[in-house]
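In this view, the complex is presented without one of its protein chains, the others remaining in place.
After this line comes subunit A, so read on.
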Amino acid sequence: MSGEVFSALRQALHEEEAVVSATVVSGEPLGAKFLVFEDGRTVGSLGSPELDAAVRADAETFFKSGEAETRTYRLSDGREVEVFLEAHLPPRHLVVIGAVHIAIPLVAMAKELGYRTTVIDAREFFATRERFPHADQLIVAWPDEALAQIKITPQTDIVILAHDEKFEDPALHVALRSRAGYIGAIGSRKTSEQRLERLRRAGFSEEELSRIHAPIGIDIGAKTPAEIAVSILAEIIAVRRGRIGQPLRPAKTSPAAVSGDGG
């Protein structure tokens, strides 16, 4: 990797700027590198303006998917070149509304998954550093005010644990108007239905409301705060990857049919 391209890549990673890198992995010039930024800016070259332009156009889908893949390009001079494209996206950001008991293992486990984490609560004795040693950011403020301080992108996952309409409704109003990748809210089926009814009255459409995962989590029979955290994080991962979350073992041999209505 040339010094220029590597230092630009390092800088992007440090500044948490999204970038797609492209490398010639078969054909000439082997090892050539090209970086494409979201604003269209580029660094380096794959050795031909034609190939650079084709890769730059393809990079767009990688910013969305966050994936990595080797693609074959046929150039107008008849050459065939294999290029490895890879998205380097900023770390995902977990925003937790409600510095309650469940939030403690949730933030610790999210950290292990590579998340940046923010915990929000209006009650300063809940959102303390002692309770949340792993949180990257603690904000003591009303949820809507606190969310206004945060840049919410498709890389942001919002989990509402406040379990109190005076905290969760303002948070949901902001979350539903944002591009957040995941919105989940804790509460029973009944609580969830009542919450949806309040949001309908506030003018949100069924399509908008379908973004809310509630009751939150995947049904693994979670009971303790740590187990509920696993259930919530499993759902967030599944949503991100477009899966519904079920055993890898084929359904016929699975005992899943005996599960009750947990959640």
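Here, a residue touches a chain if its C-beta (ideal position, glycine included) is under 8 Å from a C-beta of that chain, and two chains touch if they have at least 3 such contacts; residues count from 1.
Heads up, the rule we're going with is that contacts and distances are computed from a predicted model.
Colleague: If you look up the hidden chain in UniProt, what protein name do you find among "ABC transport system permease protein", "Aspartate carbamoyltransferase", "XdhC family protein" or "Oxidoreductase"?
Modeller: "XdhC family protein"
Colleague: Which of A:70, A:149, A:188 or A:246 sits in contact with the chain that's absent?
Modeller: A:70
Colleague: So which of A:88, A:131, A:195 or A:213 would be touching the chain we can't see?
Modeller: Considering all chains, including the one not shown, the answer is A:88.
Colleague: In the full complex, which of A:26, A:149 or A:246 touches the chain missing from this view?
Modeller: If we include the chain that is not displayed, A:26 is the one touching it.
Colleague: If you put the missing chain back, which residues of subunit A would it touch?
Modeller: 1, 6, 9-10, 13, 23, 25-26, 30-31, 67-70, 84, 86, 88, 91, 114, 248
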